[in-house]
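This structure is in structure tokens; I'll ask about it shortly.
The complex is shown incomplete by one protein chain, all other protein chains being positioned as in the whole.
All chains are identified by letter, namely A, B and C, in their written order; residue positions are counted from 1 within each chain.
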Amino acid sequence: MTTVLDMFGAHPGGPGKSGALTADEVARCVEECVACQTACTICADSCLAEPDVAALRQCIREDLDCADICGATARVLARRTAFVPFVAAALVRACAAACASCAEECASHTGMTHCEQCAQACHRCERACQDVLEKLLPQ
Amino acid sequence: MTTVLDMFGAHPGGPGKSGALTADEVARCVEECVACQTACTICADSCLAEPDVAALRQCIREDLDCADICGATARVLARRTAFVPFVAAALVRACAAACASCAEECASHTGMTHCEQCAQACHRCERACQDVLEKLLPQ
Amino acid sequence: MTTVLDMFGAHPGGPGKSGALTADEVARCVEECVACQTACTICADSCLAEPDVAALRQCIREDLDCADICGATARVLARRTAFVPFVAAALVRACAAACASCAEECASHTGMTHCEQCAQACHRCERACQDVLEKLLPQ
Partner (left out) sequence: MTTVLDMFGAHPGGPGKSGALTADEVARCVEECVACQTACTICADSCLAEPDVAALRQCIREDLDCADICGATARVLARRTAFVPFVAAALVRACAAACASCAEECASHTGMTHCEQCAQACHRCERACQDVLEKLLPQ
């Protein structure tokens, strides 16, 4: 399957269009955001089907928020034309926050496999967001 | 038509569920985010139909980003159960940034009515986001 | 506040760009889709906060689906440039189906105000979708 990085390579603006960020770093973050959005959507639905759904309200809510924020972040980072660094940075920071919070909540449900899978996706996405932030906001 | 505030009033958790924020302030921000998402979607499409679309690349891109970020922010703020203030605050800050940037770009296209309409929607949404931020992050 | 119809009036392609559909009919459907997406998002969250959330799984799921489908439909109908009638018609039909199903589920929860409010928004959106379909697919 064609990857995000393959498609960035075919962009008429060329592969390097987001300041100090390489196409590879942006592509990885897009892929992790997309994977995390899907994982959170499925985790929320799995929690909803659990016998003790009443104990999973916080998890469902954080899953839904994280899915929405990851979805928006994937789209914004997927766009390379006329990139606006300060808007992207603020959104990626929000995405990292949502992933960190959702990962912590999911990781607290030991023995619930969908929450463990979701926590892993959130951790990976948070790390990819932090990597992007370091390049977007050099000190 | 039933408003967001009407619906918040019927929430089993009651109308006041977001820290120092009143239901009225959150509801107003949700309504402005929703209106701004729609305005940006239509402005991007109107720019695409303009004879000189090549001069409007920056505007189309900012419209698309702003629509996506406003959409995610509306959904996160519409949820009152198990609210996570630091995630919401980071997202609302990103939304204010996107609206400010898109408003500035749109406002620079004098004489283009859809851009003027969109700039107004962005300004209103940015202000609503700033009001929410002041309450979410008291100094 | 500027309406969808106001913005359609400023579109460089002019107000009538969707076959036999008038700008007024499309604008009304966009507004109802947007309102229904918000109502469904809040209803899902309100159900999640109910003491008997376990009895509301079907409602939460239908709310989430309906919100996603209404959101996509609002965006597609908000675009007037290079309109593709058969794609729009298929999506509007899916939106009408989601609204009808969600309205029926919500209306079955008598005495739960957020479900009654949501059912009304779904009914209004379904009717607007049906009106658009009649014009998009004349017999």
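Note that contacts are C-beta pairs under 8 Å (C-beta built on N, C-alpha and C of every residue); 3 or more make two chains touch, one makes a residue touch a chain.
Note that the structure is a prediction, hence the values are computed from the model and not measured.
K.L.:
What chains on display are touched by the one that is not shown?
P.N.:
The chain that is not shown touches these displayed chains: A, B, C.
K.L.:
Kindly state which of the options A:25, A:50, A:65 or A:105 is in contact with the chain not pictured.
P.N.:
That would be A:50, which touches the missing chain.
K.L.:
List the subunit B residues touching the unshown chain?
P.N.:
Looking at subunit B, the ones touching the missing chain are residues 45, 48-49, 53-54, 57, 60-61, 64.
K.L.:
Would you write out the residues of subunit A that touch the absent chain, in ascending order?
P.N.:
On the side of subunit A, residues 1-2, 4, 6-8, 10-13, 30, 34-35, 38-39, 41-43, 45-46, 48-51, 67, 71, 74-75, 78-81, 113-114, 117-118, 120-121, 124 touch the unshown chain.
K.L.:
For subunit C, which residues lie in contact with the unshown chain of the complex?
P.N.:
57-58, 61-62, 64-65, 68-69, 71-72, 75-76, 79, 81-84, 86-87, 90-91, 93-94, 97-98, 101
The definition used in the following text is that only the chains that are shown with their structure count from here on.
K.L.:
Subunit A-subunit C contact: same residues or different, taking over half shared as same?
P.N.:
Over half of the interface numbering overlaps between copies: same.
K.L.:
By mean C-alpha coordinates, which chain is most distant from subunit C?
P.N.:
Greatest centre separation from subunit C goes to chain A.
K.L.:
Could you give the separation in Å between the centres of subunit A and subunit B, each centre being the mean of its C-alpha atoms?
P.N.:
Spacing between the chain centres: roughly 21 Å.
K.L.:
Can you work out the whole-Å distance between the CA centroids of subunit A and subunit C?
P.N.:
Each chain reduced to its C-alpha mean, subunit A and subunit C end up 28 Å apart.
K.L.:
If a residue has to touch 2 or more other chains to count, which residues of subunit B qualify?
P.N.:
Residue numbers touching two or more other chains: 71, 75, 79, 81.
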